[in-house]
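Missing here: one protein chain of the complex. Every other protein chain is in place.
To keep things simple, chains are lettered A and B as they appear, and every chain counts its residues starting from 1.
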Amino acid sequence: MIQVKNVSKKYGRKNVLRDISFTANKGEITCLIGINGVGKSTTMKAIMGITPIDCGEILIDDKKMNHTMYENITFIPDTLTMLPSFTVGEAMQFMKDFYVNWNPERAKELLGFFRLKEDEKLGELSKGNAAKANLLFGLGLDVDYVLMDEPFSGIDMFSREQIAKVFTSHLIEDRGVIITTHEISDIEHLIDKVVLLDNGEILKEFYTEEIRLEEGKSVMDVMREVYQS
Amino acid sequence: MEFIVNNREPVYLQVVRHFKQQIAKRLLEAGQEIPSRRELAVQFNINPNTVQKAYKEMEEQGLITTERNFPSKITTDIKVLNGVRNELIMEAVNEFVDSIKVINVPVEELLTMVKQNYEQKIKEEKKGDA
Partner (left out) sequence: MNRYIKLVNFEVNRFFKLYIGLLIIVAISQFVSLFLVKSKYMQAANDANYASSMKATERFISSSGLLTFNQVANHLLFIGPIVICIALMMFYVFIIWYRDYFGKNTFIYRLFMLPTSRMTIYFSKATTILIMVLSLLAFQLILLPIEINVFQQIVPSELLGKMSTIDLFMNSNIFTMILPSNFMDFIFRYLIGMGLVFTLFTFILLERSYRWKGIIFGILYVIAIAGLLLIPAFIESYLFGEDFSFYPSEVFYMELGLFTIIITVSILFSKYLLKNKVSV
């Protein structure tokens, strides 16, 4: 379980995160929703320990973040995390060299699933393929938690569909996933939990099936309500 | 199996209803094996957790039986199977009656119209199949 507790962060004068708290459980897909600039990416980076926070704490399986945990939690930002001069194969080798939990069989499977070629240079890939490559490097690790920042933004529809298939497959199963997005319409049915962010604050945290059961509302309905008040 | 999701209703209940419809339509037989949780998630393009919830609900309602390490199967209990059929029929009837009650139509006239409409539709289907 990932616990974010009363986390605040200032960037210069701007309060990027204001006392936010939420949890994300293993085996569930949690979605942080909000418009651009609202603090979603910052939250993810804070959980990963690659952006410092001013106060509050973040616990992963009840432990504070330290570098050994990078074998157990991975972050897939919307930019390439490998050198553009690397080929897909070289990047995979890099992961193998540095991570004990790299799973070469699963990586090969993902390669086939995404239809990427090992000898293609990362810098020359289309945006959709680069996003898929990024996913490959993250999902190829045997981690309990996967954080994805805007996995669908700016990507062609075909690639979006492919990426969405990952969520229903065994590649995600049993892992805790946190994704951020500002658009949820085509993936609503895949998400277990939603955290609505606005202006650095959490407006609402809820389970999708509960809202549907108890209030007969879709996530979009709730978003409309919450953001318009 | 085509499965279209309505985002305003719990997805797991939609899955359960889908199975009930399949049973009522006799597309799923007593004792028939159903896909595994993973397979169904891929087929229906939904979260495996949702499938898990649906299967649990169906177990509780007695619609499916699961033995350890074996794929789940539709129940062989005739009472349950008939019950499902009746449940869906009653659901449709309730909906229909609720919507038609507002218009004051005598029941016999209503039943004639229903019969005509129903037989017409069956004919068209048969034509379509031919």
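Operating definition for what follows: contacts are C-beta pairs under 8 Å (C-beta built on N, C-alpha and C of every residue); 3 or more make two chains touch, one makes a residue touch a chain.
All values reported here derive from a predicted model rather than from experimental measurement.
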Partners of the unshown chain among those that are drawn: A
Touching the absent chain when the full complex is considered, from A:F22, A:F75 or A:F114: A:F75
Given A:I50, A:M157 or A:L213, the one touching the chain that is not displayed: A:I50
Positions on chain A where the hidden chain makes contact: 45, 48-52, 67-71, 74-75, 77, 79-84, 94, 97-100, 123
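The criterion applied here is as follows: only the chains that are shown with their structure count from here on.
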For chain A paired with chain B, centre-to-centre distance based on mean C-alpha positions, whole Å: 36
In the complex, chain A residues that touch chain B: 27-29, 164-165, 167-170, 172-173, 188-192, 208-209, 212-213, 216-221
Of chain B, residues touching chain A in the complex: 5, 7-13, 38, 41-42, 44-50, 53
